[in-house]
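Note that one protein chain is taken out, while the other chains of the complex remain in position.
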Amino acid sequence: VHEDRLQDLIERLRRFTRERRWSQFHDPKNLAMLVASEAGELLQLFRWVRNDEADAFARSPENRREIEAEIADVAIGLLLLADRVGVDLPEIVRSKIARNAEKYPAAP
Amino acid sequence: VHEDRLQDLIERLRRFTRERRWSQFHDPKNLAMLVASEAGELLQLFRWVRNDEADAFARSPENRREIEAEIADVAIGLLLLADRVGVDLPEIVRSKIARNAEKYPAAP
Amino acid sequence: VHEDRLQDLIERLRRFTRERRWSQFHDPKNLAMLVASEAGELLQLFRWVRNDEADAFARSPENRREIEAEIADVAIGLLLLADRVGVDLPEIVRSKIARNAEKYPAAP
Partner (left out) sequence: VHEDRLQDLIERLRRFTRERRWSQFHDPKNLAMLVASEAGELLQLFRWVRNDEADAFARSPENRREIEAEIADVAIGLLLLADRVGVDLPEIVRSKIARNAEKYPAAP
């Protein structure tokens, strides 16, 4: 049986929040700030890296660990926010990709 | 049979990128910028909303559509970045939640 | 007589805010969000620009107008925030440059 990995993460985050009584801080405004400030930390890692060196930079084990941690932090903020406002994250992403495909036609 | 919804999204994004020949622009530095600038747009929606009105704000249908679109844009940037650097997003999120649980002990 | 251009801007912003009765929205949290979301718009202009083309990009008149507008928006947010919390912006910048100079010794 194939587990739903995303649902498992959402349930872990709900338990984490409940056990710390942090729900009071997790209104949508504060969670949007969480997402944006974690995105700022992700950005910080790449500030002085040149575009043509960014892939190699991301492959070095030490950088990779930092990148993974910052990607995870943004994702956690996003999962908390999606859960708080009650949206099905994969569904809205699927729908946005479809709209982008119309907006930006494929190269011939 | 339960489909893997996240893997499905990743494959849709790969096809989308390939058909537009955008892979050349999607180095990790630029994708980190994509994530952060989309997070800035998400943030913008909540700038003047008070904390104690943020949940009600997010329930209004018009606001909700905008919030969904911005959450989706951040998620798309994050999925593109995770795929580019080759990380398993649910796995790094699961691991980060576990580390956070140690770092911030639960309330008694 | 040499005018203080920064003080003039602060006074213009105070009048602007007062005439719109926006002071109620301009607590430091919301102004930090203003700064960060405007910084996200500035970032957005450079997402797909390569490092080695960024200077030329910024010299094109149309791009330049957009860059100026976004720089100005971030600056306005920062001036509003500095004024709200009562800090002397040039003084804290001068002091931070001095600390950075100690932290990062000059190349020999």
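By written order: A, B and C. Residues from 1 in each chain.
Heads up, the rule we're going with is that a residue touches a chain if its C-beta (ideal position, glycine included) is under 8 Å from a C-beta of that chain, and two chains touch if they have at least 3 such contacts.
No experiment lies behind these values; they were computed from the predicted model shown.
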item	value
Residues of subunit A in contact with the chain not shown	25, 30, 33-34, 36-41, 43-44, 46-48
Interface residues of subunit C (partner: the chain not displayed)	1-6, 8-9, 12-13, 16, 19-21, 27-30, 32-33, 35-36, 39-40, 42-43, 45-46, 49-52, 54-55, 57-59, 64, 67-69, 71-76, 78-79, 81-82, 84-85, 87, 89-90, 92-97, 100-101, 104, 106-107
Contact footprint on subunit B, counting only the chain that is left out	33, 36-37, 40, 43, 50-52
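Definition applied: only the chains that are shown with their structure count from here on.
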item	value
Angle of the C-alpha superposing rotation, subunit B to subunit C, to the nearest 5 degrees	180
Centroid spacing, where centroids are CA-atom means, of subunit A and subunit B in whole angstrom	4
Residues of subunit B whose C-beta touches two or more other chains	30, 33, 36, 39-40, 43, 46
